[in-house]
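Here is chain A:
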Amino acid sequence: MAHAAGTYRKLRLMDPTAMTRAISRLAREIVETEGGTENLALVGIRTRGVPLAQRLAEEINRHEKVRVPVGVLDITLYRDDLTTISHSPVLKRTELSFGVQDRNIILCDDVLFTGRTVRAAIDAVLDFGRPRRIRLCVMVDRGRRELPIESQFVGKKISTSASEIVSVTFRETDGEDDVWLLDRDEVKKTRTAPATSTRSVKKASKKAAARKPTAPPRASKKA
Partner candidate 1 sequence: MTDKPILIAGGRVVDPSRGVDQVLDVLMKDGVIARVGERIAAPKGADVFYAEGLVVAPGFVDLHVHFREPGFEHKETIATGTASAAAGGYTTVCCMANTDPVIDDAPAVAFLVRRIRETAKIRVLPIGAVTKNLEGKELSEIGLMKAEGIVAISDDGKPVSNGQLMRRAMEYASMFSLPVVVHAEDPHLAQGGAMNEGLVSTRLGLPGMPNAAESAMVARDLQIAALTGTPLHFAHVSTKESLALIRQARASGVKVTCEATPHHLTLTDDAVSRSRYDTNYKMNPPLRTEEDRQALVDALNDGTIDAIATDHAPHHPDEKALEFADAPFGIIGLETALPVLVDAFLPAKVLSVSRLVELLSTSPCRAFGLQGGTLAEGVSADVVVFSTENKTTFTAEALESRSRNTPWLGRTLRGRVERTYFGGREVYRYDESRRRPAAAPASR
Partner candidate 2 sequence: MSASKPAATTKLGKDLLDIDSLTKDEIQLYLDTAESMWEINKRSIKKVPTLRGKLVANLFFESSTRTRFSFEIAERRLSADSISFTAAGSSVSKGETLLDTAKNLMAMAPDAIVIRHQRSGAPHMLARELPCAIVNAGDGAHEHPTQALLDAFTIRRRKGRLAGLRVAICGDVLHSRVARSNVSLLTKMGADVTLSGPRTLMPVGVEQYGARCVNRIEAAVEDADVVMMLRVQKERGGGLGYPNDREFFELFGLTPERRRLARRDAIVMHPGPMNRGVEIDSSVADGPDSAILDQVEAGVAIRMAVLYLLIGSSGEE
């Protein structure tokens, strides 16, 4: 089975059908809660918030016959853990071609965990202007928050242990839609206390994992 080295698949949380259904529901909730699509914009946090934002936009556009703008946010420059890693991550482009001023922004990401990524994303969006409101939409809320941040739109909510990892994959980025709960091998073997690291390691694609068996996937920034 292909997943991050040092982990094993513990439980499948969503299959492709469940994901599609969840995205449809989230799109409906967003339109209802926001009271329509006027001034609405979806902003995906790189990497796997981007396909989520795009799918949501497609759903909304199809039902509402509109074109909701979609932006892409690279939050690297806003991360609070840069000094703890050894190499500066490669920067990807941030694309917020629509003005954020007075918009209703929906930040989109795959997993809500500590809340630090979302904090960075909020800061980043605010540097582009003053939106009317920012709300958050995630595929999985796994709990264990380290900052007072909550998501208004949640695909699936579960509680997890610190050693566990939630792996969300999308067709667009990984070749398949899937959500798995992973755990570390040593936990399985020894049933010892959870690992000390708070960083999650998400599942890499089959290809990537086969190519670099010892490396965590590149999108392992969900801290």
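Here, contacts are C-beta pairs under 8 Å (C-beta built on N, C-alpha and C of every residue); 3 or more make two chains touch, one makes a residue touch a chain; residues count from 1.
Regarding candidate selection, all candidates are chains of the complex that A comes from, given by their letters.
The structure presented is a predicted model; accordingly, all values stated were derived computationally and were not measured.
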item: Direct contact with chain A in this complex, candidates 1 or 2; value: 2
item: Candidate 2 contact footprint on chain A (complex, rising order); value: 74, 76-78, 82-94, 123-124, 126-129, 211-212, 214-216, 218
